[in-house]
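The structure under discussion appears below in the form of C-alpha cells.
One protein chain omitted, others in place.
Letters A, B and C mark the chains as written, and numbering starts fresh at 1 in each.
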Amino acid sequence: MQYAVLKKEYLNEFITRLAQDQKVIAPVAKGYNQFAFEEVKSGEKVALDHIPTILPPKKYFMPQYETLATYHANSSQKMNPVVECEDLILFGVHTCDLAGIQCLNMVFSERPKDINYLIRKSKITIIGYGCNDYCDEYASCRLVHSHTPNGGYDLFFINLGDKFFVHINTLAGDEITEKTNLFEPATPADLNALAKIREKKREIFANEVPVVHERMPEMFSKSYDSNVWEDLGKRCLACGNCTNVCPTCYCFDVTDEPNLDLQTGKRFRRWDSCQNEAFAKVAGGESFRKERSARQRHRYFRKFKYPMEKFSRLFCTGCGRCSRTCMAKINLKETLNQLVEEQGMKNLKAGRETE
Amino acid sequence: MSKRNVSINVEYLTRVEGHGNIVVDVKNNKLETCQLQIVEAPRFFEGMLQGRSIFEAQHITCRICGICSCGHTLASIQAAEDAIGFIPSEQTTKLRKFLLHMENLDSHILHIYLLVAPDLLGVKSFVPLINTHNDIVRRALRMKKTCNDVCDILVGRHVHPISSIVGGFTKLPREKDIDAMHKLLHHLRKDMEATVELAAKFKFPEFERDTEYVGLVSDNDEYPMLTGEVGSTDGVRKNKKEYKSITNEFIVPHSSAKFAKLSRASYAVGALARFNLNSKKLHPKAKAVAKAVGLKPKCTNPYLNTVAQLVECVHSLEDGLEILEDLKKTGINYDEEIIVGLNEKGTIPVKAGNGVGAVEVPRGILFHNYEVDDQGIITKANCIIPTNQNVNNIEHDMKKLVPEILKKSDEEITLDLEMLVRAYDPCISCSAHFLDVKFVNR
Amino acid sequence: MSKPKVAFFDFACCEGCQLQVANMGESLLDVLGAIDVVEFREVMSEKWDQDFDVAIVEGSITTPHAIEKIKKIRERCKVLIAYGSCATIGGVNGMKNNFPLDKIREEVYGKDYKYFETVETRAVPQVVKVDYLVHGCPVYIPEFVNVLKAVLAGLPYQVPDHAVCVECKLNENVCVYEKGVTCLGPVTKAGCNSWCINNGNICYGCRGMVTNPNENGAKDVIEKYNVPMNLVRNKMNMYNQCREIDQSEQKKR
Partner (left out) sequence: MKKLTLKDSEYEIKKGKILRVRKMTAIETFFEIALPGGESLDHEPGQFVEVSLFGVGEAPISVTSSPTKRGSFELAVRNVGKVTGALHKLKEGDEVGIRGPFGKGFPVRIFEGNDLLCVAGGLGIVPLRSLINYVIDNRRDFGKVEILLGCKTPKDMLFNEEVDEWNKRLDVKLNCTVDKADPDWKGNVGLITSLIPGINLKPERTFAVVVGPPIMYKFVIKELLKKEIPERHILVSLERHMKCGLGKCGHCQINNFYCCQDGPVFSYDKIKNIPEAL
C-alpha cells in the first residue's frame, strides 16, 4: 500500500495509538497565532494548519543545548564523547520544514560527518503535512519550491476535507500504518480529489518574488555592495531572532561547563548566531563582521548564494520565520524584491511555468 | 555587689537584614543609653516611585528587600489595586495567599535555622555547624530550597517574584506544576517534624514584658494574613485605611527609622503578635505544635517570637497544602492569566485614588499606601515596615532587660541583647527606606 | 591549593542577591566546600580583619562613606566580584539619578535633607576596578555558580554580549511584542536564560545593555508593534540609569 487515507475522525485515535509506545511531537497552539512543536499524547491539541512554529523542528535534530562529551580532567585529559538521543515521531511537519531538515542533513553528513546529528536523525520518524493555502504574507515557499513535498518524510498527509490522503514513503511509514491499523487504501476517487487539490494549489501558490529561482545566486553575486545591506544594518537590532528561528541556520558555540570540583564536567554546544556581537571576533578585538549590515548580508548570502555553490541548493525554505519574528520589520521578501529591482532581474513569468 | 558600668556598642549587628547598631551605656547601675540605631544607607524608594505607573510599583517596591520581596509584592499590589478600585478574582486571592504562606515559611526557616539556631547552639554562625551539626544544616538548606523551588514554579523565583503583578498572575501554574508543588511540600512535612523536635529542645532566655500586640484580625475563622482589619491585644480595631492612626509614627533623634506606638508606649508586630491575636484560628496541626512546645497566648516573652514562627511554619505548610489540594479539585481557569503591561494596553481601567495594602509578612504587618492620579501615575507613596513598628518595642524590651541581667558579663549581656534584637527578625534594610527624619542634634 | 578566603559585603541594596546564595539549597555546601567564607554579615557573626582573596560586593555606591569603604575593600582583596545589578550597573538605585539630587533628598527627608548624605548612585565598576560581573536583579544562580567556578579556576568569565532575545527564542517563548507589550530583551545582555519572559513578564533590562546596541533601531520596532516610545524609555531607565554617568564622562574626554 503506497497510498492510503485516514478518516479525520480517526486522527485523535491515531496520535493516541502512536503515543502509546513512542514520544510524539506535534505543532501546538501557544496563543497569539504562535505555535510550537511539543510532545502530545493525543490529537486534541495538535494544530495541523499552523503557521510555521516559533522554532523549526531542527531543535530535535540539533538541540539548543547539547552535550558532546563528559570529561574527567583529574590527572590527565580524559573524555567520554556522548550523544543524547531518543526515538521520536514528528507529526505535522510542513513542506518548508521538511526542506529545512534536508538542508541540515546535507550539512551534517558532509565530511567530516557530525555523528551526533546523524544518530539523532536516525531515531526520528517524520510525518509531513501539506499546506493547501499560504500561512500568511511572509511565506515565500513557492519561490524556493518548498510548497510541495520533495521527499524527506516517512508518511505524508494531505487534507482532503473529511479525510487525509496519505503517502507512505518508507518502510518505517508503512509500519506505522500497519501498527495503528486505522488506514484504508486510497480509492481512485481519493486520487482524483488529490489531483484537484494540487491543481488548486498551483493557482494559489504564485511566485512571491518575480525572479527565476536558479538566478538567485547570480543576483546576490552582483549585490554584494548594494545599499540594501546598509539599510538593513541601520534597522537590525542584532537580537539574533532571525537566525535562531531559521530552519537552516546551524551555527554553534562549543563551551565547557565544569562541575564545582573543577575536575569533571561536560563539553556542550549551543546554538550561536552570526548576528551576535562576538561571533566573528578574534583575539586582539578585531571582528570580521563588526557592522550589523555585514552580518545581515552574511545571513542572506548563507541562504541564497554560498550553499548553492556547495550543495547546489538554496538554504531558504520560504517559511517566513525570520521576517515574522524580526523586531525591526526586516522582511526577506521585501529585501529580495529590492534586489530584483536593483539588479533588473524582474521576470514576471518566473514561477508561473506549468509544472 | 559593686556598681556596674557597661558600655556596649555593637556596630553592624550581624545575622540580621540590613545595618543596625546596638548602643547601651550603663553607668553605676544606671541605664543611661539604650538604643537600637538604624544606620542603613538611604535608598529613596519613596522618591523613585514618583511618576511611575501604579502597575510598576510592585516591580520596584519588591526590591526594597530581597528577604521579604514576596511580602512587599503582595502589599504593593494590594495598595495599587485598592487605589484604582480593582478587585482581584477569587482564584488570584487564593494563589496570593499561597504565595504568602511560602514567603512566611521560607523566611521563618531562614530565621530559625540560620540566624537564631547558632546562638542557641553556641556558635557564631551556621558555618561551624556544617561540621558539628551537618544534618541540621542540610535540613535547613533543603527546607529553604523547597520553599524556593515552590516559588520558582509559582512566580518564577522567590527573590523578586516575576509573575505576580497588579491584576493577577502573568503565568498560572499548570496541572503538573500544582502536582510538583504539592509533592515538594508534602516532602517537607518530614523535615518540618524534625524542626519541631529540634526547636522543642531550644532553651530561650527567660524574660517577660507585657506589651500591645498588633496585627490583622477578622471575623471569619481564617488565620488572617492577606485580608482583614487591623487589631490589637488592647482591643483596638480599625480599617487598614486608618493605618496612620495605628502606627502613630514619631521621630527619635538617634535613629534613621521612625518609631511607632498605639495604645501604650510601644507595640509589637510579627509572628508572636499574630499568635497572640489569632492562635485559635491556626491550622489544627499548628495548634498541636504550639501545645507541644508550650506556647500559649498571650505570650509576653519576645524571645519566643521564634517559637511562634515555628508554629506559623506548620500552619503555612498545612494550609498551603490544603490550598493546593483545593486548586487541584477546582482546576485553574487559565483565562485569568493576564498579560503584563496592562497599562500599556489599557486592559485595567485606572482612576485617581488612594489605596492601602496591609499584609502580614514574616516580620509583621506591612503597610503600603499609594496616591495615584487619573492616569494611574503615583504621586505619593508611603510604606510602613514591620521592623519600623518594632524598633520602639525592642528598645523598651532592652530597657527592661538590661537592669535584669547586669550580673552577667559584658559578653553575655551583648549576646542577650543581640539575641533579643534577632528574635524580632528585624529587617533593617527595609525600615530605612521610607523616612522623613529630622536630625535634631547632629 | 588552600581554599580561597571569600568575604561578602553589601552597600545600598535589598540583600536579595545574598539571599540567592542561601537559596541554593544543599548545593551551597558544595560551594562552601570549595571556598572559605570569612565574612558574610547577613548570616554570620564572624568578622575578618586580614586580607582575603575574593570580595563579593553587593549594592550600589550612594554615599561618600561607601566610596571610601569600597576603595578599602578593593585594596584588601585580590579578586573583586560585583554581585547583582545594584553593584554591576547601579540597578534600581539608579532611578534616583532621574531626579535632581537635592530635590529627591528634600522630598523624602524634608527640609533637613542636607543631613542626609547621598551622592549620585554609582555602580561599583564606576568607582573601583572590578574583575568579575554577576549581573541580574536578583542574580541568576546558575550564572553565579559559573562565575564562581571561573574565579576558582583562575579563568576569565565573559558575560554574554548578545541579546536576551537569543535565550528567549531558544526557550521558544511567544515574544511579548506579539502581545502588544514592550520588552527590553533586544538590548539587554543575555545570561539569565530569559528568566522574566519565561514567567510571562517582560525583560526590564536588569542585566545592563549590550555593548553595541542599535540606538536608532527602536524606531522600526515601535512602528511595527505600535507601542509608544516613552514606554520603552521608561523601562530603560529603571535599571540602566547609571549608564549616563559613563556616557557623560565619555563626552567629557
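Here, a residue touches a chain if its C-beta (ideal position, glycine included) is under 8 Å from a C-beta of that chain, and two chains touch if they have at least 3 such contacts.
Since the structure is predicted, the reported quantities are computational estimates derived from the model, not experimental observations.
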In the full complex, displayed partners of the excluded chain: A, C
Per the touch definition above, residue among A:48, A:212 or A:280 touching the missing chain: A:280
Residue among A:34, A:116 or A:146 that touches the chain left out of view: A:116
Of A:41, A:179, A:200 or A:310, the one touching the omitted chain in the full complex: A:310
Full-complex contact with the absent chain, from A:7, A:145 or A:289: A:289
Touch list for chain A against the chain that is not drawn: 67-69, 71-73, 76-77, 79-86, 107-108, 110, 112-116, 119, 224, 250-256, 258, 262-263, 265, 267, 269, 272, 274, 279-284, 286, 288-289, 294, 298, 301-302, 305-306, 309-310
Hidden partner interface residues of chain C, rising order: 153-156, 158
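The rule is short, and it goes like this: only the chains that are shown with their structure count from here on.
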Distance between the centres, which are taken as Cα means, of chain B and chain A, whole angstrom: 52
Centre-to-centre distance between chain C and chain A (centres being mean Cα positions), rounded to whole Å: 38
Two or more partner chains touched - positions in chain B: none
Set of chain A residues in contact with two or more other chains: none
Of all residues in chain A, those that touch chain C in their complex: 30-34, 36, 54-55, 59, 64-65, 234-241, 244-245, 257-258, 260-262, 270-271, 273, 275-278, 292, 325, 327-329
Chain B-touching residues of chain C, taken from the complex the two chains share: 11-20, 22-26, 28-29, 32, 37, 40-46, 59, 62-63, 66, 91-93, 95-96, 98-99, 104-105, 107-110, 112, 115-116, 118, 137-138, 176, 179-182, 195-196, 198-202, 204, 227-228, 231, 234, 238
Parts of chain B lying in touch with chain C, wherever the complex brings them together: 12, 14-18, 41-44, 46-48, 50, 53, 56, 59-60, 63-67, 69, 110, 114-115, 118, 124-127, 130, 137-138, 141-142, 144-145, 148, 155-160, 162-163, 165, 169-171, 337, 339-341, 344-345, 429, 434-439, 442
